[in-house]
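Only one protein chain is missing; all other protein chains are in place.
Showing chain A:
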Amino acid sequence: MIVKETMKVLSHKELAPAIFELTLQGQLVEEMKQPGQFVHVKTSDGLDPLLRRPISICSFNQHEQSFTMIYRAGGKGTKLLSRKTETETVDVLGPLGNGFPVDAVESGETALLVGGGIGVPPLYQLSQMLVAKGVQVIHVLGFETKSAVFYEREFAALGETYIATVDGSHGTKGFVTDVMKDLADSYKAIYSCGPTPMLKALEAGYSDKPLYLSLEERMGCGVGACFACVCHSGEGSSYKKICSDGPVFRAGEVIL
C-alpha cells in the first residue's frame, strides 16, 4: 500500500560534498518490502517548489520503523531538503514502484551489483537482502572523483567491492565497465542503477545474463496517473510507466 506520512527526521548528515544521508521514521516503513523502490518527497511546506522529488530507498529497518535515503543536493528542492534538521519532519509518499527481484539469484550463487553516482544508494538494501539469503555479492561502484565516493565501507562489509572514478583519483580509472571487463564471469545476474549511458553500456555488453536496470525520468504524480514518465516497450504505442511499472525493468523490457 502507498502511504502519505509526515515523517520524523532521525538523522541527517553530509557524506560527501553535496551528498546527504537522511534517515526518517514513521509507519510508512511497514510497507517497504522490496529493495529498489522509491519515495516521493515534498521538499517544502508551501507551493514552491511544487512537485515532489523521487528518491530511492537506500535501506530500511522494520524494527526501528526507519528508512534511509541518500541524495545529491543539486537543485532547488533537494537544496531545501538538505536544510532539514533533526527537530523537523518531512512529507513522504511511498513506497512507490517495483524494485529489484531478490529471487532472481539463489542462495550460494553470486550476484553482481553495478551502481553509478547517485544510482548507488538503492543497491545497498538489495545487497543486504541478497546477503541475508546466502547470495555472494560483488559490487562495482562508479563515481566522478575520490571525494564523491560514499558507502564504500558499508558495501565492503557485505562483499567484494570495486570502485571506479572517472579521474582515477580512487580505485580503477574510468567507468564501471572498465572494472567489469576484468571480473571473472561467475555471477548469475546483474543488478544496476545509474545514469542512462551506463545502463546502455551494460545492456549492450552484458545482456547474456539476467540484467536488471533501474531507470530515471522526470515525474509528475509518481503513481502512474499522469503519463509523464513513460518509455517505449516495443513496437507502436506500447509503453511502460517508470514510476508504477518500474523503476526496475529487466533489460529488453523497455527501450532505453
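Worth pointing out:
Here is the rule we go by: a residue touches a chain if its C-beta (ideal position, glycine included) is under 8 Å from a C-beta of that chain, and two chains touch if they have at least 3 such contacts; residues count from 1.
To be clear about the criterion, contacts and distances are computed from a predicted model.
With the options "Branched-chain amino acid ABC transporter permease", "Dihydroorotate dehydrogenase", "IclR family transcriptional regulator" or "Molybdopterin oxidoreductase family protein" in hand, the undepicted chain maps to the protein name "Dihydroorotate dehydrogenase" (source: UniProt). Residue-wise, the contact with the chain that is not shown comes from A:223, picked out of A:80, A:131, A:166 or A:223. Only one of A:34, A:98, A:145 or A:244 touches the absent chain when the whole complex is considered: A:244. Touch with the chain that is not drawn comes from one residue among A:4, A:33, A:83 or A:133, which is A:4. Residues of chain A in touch with the missing chain: 1-2, 4, 42, 47-52, 76-77, 93, 217-232, 236-237, 239, 244.
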